[in-house]
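A single protein chain has been removed from this complex, and every other one stays in its place.
Each chain carries a letter (A and B) given by its place in the written order, and its residues are counted from 1.
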Amino acid sequence: MIKFEQFRVKTQEREVLIDITNEINNLVRKYNIKEGVCRIYIPHTTAGITINENADPSVIKDISNYLSKLIPKGGGLGYSFKHGEGNSDAHLKCSLTGHSLDVLIHENKLMLGMWQGIMFAEYDGPRNRRVFVQIQGE
Amino acid sequence: MIKFEQFRVKTQEREVLIDITNEINNLVRKYNIKEGVCRIYIPHTTAGITINENADPSVIKDISNYLSKLIPKGGGLGYSFKHGEGNSDAHLKCSLTGHSLDVLIHENKLMLGMWQGIMFAEYDGPRNRRVFVQIQGE
Partner (left out) sequence: MIKFEQFRVKTQEREVLIDITNEINNLVRKYNIKEGVCRIYIPHTTAGITINENADPSVIKDISNYLSKLIPKGGGLGYSFKHGEGNSDAHLKCSLTGHSLDVLIHENKLMLGMWQGIMFAEYDGPRNRRVFVQIQGE
């Protein structure tokens, strides 16, 4: 069985990680799969998807904040970004943290680690974004 | 159904992102899958795969250029790379942008976002490279 779903995420800040674990868990439960995989795919070029800690909120803030020090909006390290829209930093951050993610399903459960949350990664918000989800299994 | 395919990419520069969306789309169309996934895998350690904007060519140039400022060929930030071949920067860039990528297939279509292209990421060219593609679906 292969099922496709999608939902929206409205982001409120330019750079922020948003926990979408509940949304993903609800979709996985809907199909009652014993063994399989949940694929999450972000169809944007300035937003992506990653896994990180969802217990202490300072973790995801540290991640966003330090990424914007490493890759400042206009460029840095003697290089100025050329792309006219002025968001090359967001494009690069996306390629670093990635657009697609697989989470395993085993014995009807999404196999996240104890501290893991699935994080929508916004790098050029605020925007109205889409998340594609595909659930495959038996 | 699970099908394996491969093709070659000849890169002309040391560091460059090359749009291979058309090649991937042609393979996906060949198998006429309704729901499934297209996995792309790069069997190298100094080249990888990523998603980014294929509209304005300055985006992928900004990405390559800024990555080589962050991780210069010989090292930086007080650290000199030890690997004798002198391409540790390329090995690290690969691990950052990744070697494998899933793109979803839904209603016979590769579900790329409007601005997304599938980019072969060369970090130590020019070389003759391979791309593995696996298409799974029903």
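FYI, a residue touches a chain if its C-beta (ideal position, glycine included) is under 8 Å from a C-beta of that chain, and two chains touch if they have at least 3 such contacts.
In this text, all values refer to a predicted model and were calculated from it rather than measured experimentally.
Across B:T11, B:N52, B:S88 or B:Q116, the residue that sits in touch with the chain not pictured is B:S88.
Contact with the chain not shown here comes from a single listed residue; of A:V28, A:A47, A:A90 or A:V103, that residue is A:V103.
Considering the whole complex, the residue from B:T21, B:S58 or B:Q134 that touches the absent chain is B:Q134. By the touch criterion stated above, the residues of chain B touching the omitted chain are 2-4, 39, 41-45, 70-71, 75-79, 81-85, 88, 91-92, 94-96, 98-100, 102, 130, 132, 134, 136. For chain A, the residues touching the chain absent from view are 35-37, 50-53, 56, 58-59, 61-63, 65-67, 69-70, 96-98, 101-104, 106-107, 111-116, 137-138.
By definition in this document, only the chains that are shown with their structure count from here on.
Chain A and chain B, compared by their mean Cα positions, are separated by 19 Å.
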